[in-house]
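Structure first, then comments.
Just one protein chain is left out here, and the rest sit where they should.
When the chains are written out, they are named A, B and C in that same order, and each has its own residue count from 1.
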Amino acid sequence: MTNNTIFAAEQALYLHLLQTSKHHPKAGEWLANLPSWLAAIKDKSRYAHAPFYASAVARLPVITPQSVDLADEFCVRLAWEQGDYRKSESLLKNLMPWRKGPFFIGDGADKQIHIDTEWRSDFKWQRVLPHIDLTGKRVLDVGGGSGYHGFRMLGAGAKSVVVIDPSCLFYHQFMAVKHFAGVDLPVHYIPVPLESLPAKSELFDTVFSMGVLYHRASPFEHLEQLKGQLRAGGTLVLETLVVDGDERTVLVPQDRYAQMNNVYFLPSVAALSLWLTKAGFRDVRCVDVDTTSTDEQRATQWMDYHSLADFLDKDNPALTVEGLPAPKRAVMVAVR
Amino acid sequence: MTNNTIFAAEQALYLHLLQTSKHHPKAGEWLANLPSWLAAIKDKSRYAHAPFYASAVARLPVITPQSVDLADEFCVRLAWEQGDYRKSESLLKNLMPWRKGPFFIGDGADKQIHIDTEWRSDFKWQRVLPHIDLTGKRVLDVGGGSGYHGFRMLGAGAKSVVVIDPSCLFYHQFMAVKHFAGVDLPVHYIPVPLESLPAKSELFDTVFSMGVLYHRASPFEHLEQLKGQLRAGGTLVLETLVVDGDERTVLVPQDRYAQMNNVYFLPSVAALSLWLTKAGFRDVRCVDVDTTSTDEQRATQWMDYHSLADFLDKDNPALTVEGLPAPKRAVMVAVR
Amino acid sequence: MTNNTIFAAEQALYLHLLQTSKHHPKAGEWLANLPSWLAAIKDKSRYAHAPFYASAVARLPVITPQSVDLADEFCVRLAWEQGDYRKSESLLKNLMPWRKGPFFIGDGADKQIHIDTEWRSDFKWQRVLPHIDLTGKRVLDVGGGSGYHGFRMLGAGAKSVVVIDPSCLFYHQFMAVKHFAGVDLPVHYIPVPLESLPAKSELFDTVFSMGVLYHRASPFEHLEQLKGQLRAGGTLVLETLVVDGDERTVLVPQDRYAQMNNVYFLPSVAALSLWLTKAGFRDVRCVDVDTTSTDEQRATQWMDYHSLADFLDKDNPALTVEGLPAPKRAVMVAVR
Partner (left out) sequence: MTNNTIFAAEQALYLHLLQTSKHHPKAGEWLANLPSWLAAIKDKSRYAHAPFYASAVARLPVITPQSVDLADEFCVRLAWEQGDYRKSESLLKNLMPWRKGPFFIGDGADKQIHIDTEWRSDFKWQRVLPHIDLTGKRVLDVGGGSGYHGFRMLGAGAKSVVVIDPSCLFYHQFMAVKHFAGVDLPVHYIPVPLESLPAKSELFDTVFSMGVLYHRASPFEHLEQLKGQLRAGGTLVLETLVVDGDERTVLVPQDRYAQMNNVYFLPSVAALSLWLTKAGFRDVRCVDVDTTSTDEQRATQWMDYHSLADFLDKDNPALTVEGLPAPKRAVMVAVR
């Protein structure tokens, strides 16, 4: 006996895009690609663990929630049996490592699952949310990981949310969480990178890109692609690693940065602002700059690998192990 | 105030294909093409009348039927006002000429629309149906015109029916008729020719091709394409024009045939049987041969152009105006 | 030490097409495909014997001919040493079986190679040539086998000849023979089937299709493709198997014909004439009908498999082993 969650979520995504295509013909291109996008994520020659993850999701018990809170935190209240609780926790652990959260699922007492993720993504959300208004908005979250922020966007009043991220694991984490929160929630997940989306779709009121830019070899191409997903007048929320400095300061790590491969441009806030303007955005604002703390990013029982503390210089936490400035992140808001 | 029929029908088609794709990955290719197929039929640079036809469908009044009979005839019983009746009849006349029918829509008394089509397609259906069993079958009807036979296939017990035909007019006739019969009926319409379908889909239990083969320059290619849509063990129902003769008798009109352009191969029943066998079908049977009468094909108030009587030699109805044998049609049944 | 023949022939083909493209932009499409066409024929995953054949050609000795006769027969006169003679004969035998010929290469005395092919293709050429004029013509030979007729077309005055045939063996037979006759001769070989050529090229004055039509499931498609390679006013020479009968007589073998697979339509001459007219040709003439004799097609030392005698009914040579009429071939000439 397995549940129908992934298929129902895919069906909901089809209907969402079909509905969208009534007024936005460009959504037809998304529809045309959807079969291959959804087939790819099931292809075990590409993702060896895909069947294992899918099976974990499919065996989660079907239980109608008593309440779902996405506004103040992600919390699904369930009255469930000990057996379902234990089984669910075990299945969710099959989807480790969990990076973005936290998620609370259970009875609020002794049969409560607390997915204690590496990131306290709620911290970031608290810093970002005061600066934007998502009421009634159609939102795209680029590189959205497990979809944590996607759920919180719904909680903040968004009309619909599309999360994209090419990770097979995160895709199934999202499905597992959506399974409990409600497969009918208007938050959808397409397992692709931004560059796979039809260019210049202009389908969204608000586009988020958090933690992506510094991984891109071409920041201007990334900004161009983000712009292409926004309607005219829509809002970009961009979060990325920055360094101190003036308009001409840009750090490019020659090799790794905080143990990460594929890190390219870390501009100053001033340089990043200039880039956004050059890319055609207006009303560019930096709404938050924050040095990441080891309270916000750390190893947990649900992510038991190395985390931030291991990536910093033991003797000088202002530096990474490579001797570069420790991670500092800025949130920019700009209008297309 | 317009109805939602075409969009609802498209949505039902998406969900049908999506459901099919759970067990038949090949349906994913159909899904991937659906946006462009459905966009093409709305493209007025290709089909100048498309907006006019679509508007006629959209303005049909929404009325819940009292009963829908598809088994004995196509008859939708409606209790409707004089205004709706008159308006509907007028809108349906905007979709003339009507070739395949007849359709009965109305109160069975003085507010009854009888779409008296050029063809009494019910005659053919009565000859064909005794020889096949559609109970629970997934059916494809190639070149299905207005969809008349598609509805009757449902009436004969089919689980689902997909009608294909590249005509923009027939597509909208189907939508108009489905509007009254019920947009949720599991009969769908894709406005494409057979060769546009993904090859070797093998999605159907029964495939119909009636009145198509003689228009194809390559009969073996047509048979191959039909075979590719059938699952192993599925049934082909093939109806086409034939001539008298033995295994080596094939009429190819040098120019027109009964005033039709693009007529190629008219084999004898013996030759056609051999071709089906050569193409890889087995259990080939001819279940009906019938010389088309002017009772079965004739001009009406709903198709007021020339019809069969005009295509036959005035002095010798056994010949066409070109001096070729008058139309005779055979129905073949074969197993893949 | 190997010769440069295949590369030189490819280079000559490039230059021929490039020269053609000056006045016929469509030749640019041929040029664009040439790299992949020529790469495919060297791909041993596709043609396991390709390196073996190519090596045989490459090891042929380089000897300037004393004379080359292509008009009366294919005869290359060489003054060569015993060693070269023996080595060449041995290498040419590596390219067995030889179907179309004969080729005479050598000193005309005791150091003479006579490639005694299965077919006396010169017989057919003697029947065809009186009916056409190739002087100054650009010619395409579809399904040209070893290129025998291609060389004879040059001998009959053609300005240039392109032979196409998808066979890897025949391609290398052509190269071996061209090696002796002269790599600069304006006869070229592209190892592809007709359907791979750019449609509607209209590059040729005369197009030959001999022994191809009956292997095509769609004769009208074949005629259409041939027409597309002809300039307006150009001449088609079509040779194919025929049967006795009237305009409505067409034999389709249910299974094999004279032991050949993939045999489809064998029309009567009357039916074939009608088809050519229907396909848009004019001035359709049948210039030759000939029942193939076992003198014209037979096993030899250069083709030591079964041949015609084995494919006929032992007791009644008017029938094939399948009981169908023995092979009879018609040559049709028509104008586009």
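Following the convention adopted for this analysis, a residue touches a chain if its C-beta (ideal position, glycine included) is under 8 Å from a C-beta of that chain, and two chains touch if they have at least 3 such contacts.
The structure presented is a predicted model; accordingly, all values stated were derived computationally and were not measured.
Omitted chain: which shown chains does it touch?
Every shown chain touched by the left-out chain: A, C.
Using the document's definition of touch, tell me which of A:55, A:90, A:126 or A:218 contacts the absent chain.
A:218
Who touches the missing chain here, A:41, A:226 or A:251?
For the chain that is not drawn, the touching residue is A:251.
Provide the residue numbers of subunit C that touch the chain removed from this figure.
7, 10-11, 14-15, 18, 21-22, 25, 28-29, 31-36, 38-39
Across the whole complex, list the residues on subunit A that are touched by the chain not included here.
Within subunit A, the residues touching the omitted chain are 217-218, 220-221, 224, 243, 245, 247-255, 264, 271, 274-275, 277-278.
Going forward, only the chains that are shown with their structure count from here on.
Select the chain at the greatest separation from subunit C, using centres from the mean of Cα atoms.
That would be chain A.
I'd like to verify one number: the distance from the centre of subunit A to the centre of subunit B, where each centre is the average of its C-alpha atoms, in whole angstrom.
49
Per the centroid of Cα atoms for each chain, what is the distance between subunit A and subunit C, given in Å?
64
For subunit B and subunit C, what's the span in angstrom between their mean Cα positions?
45
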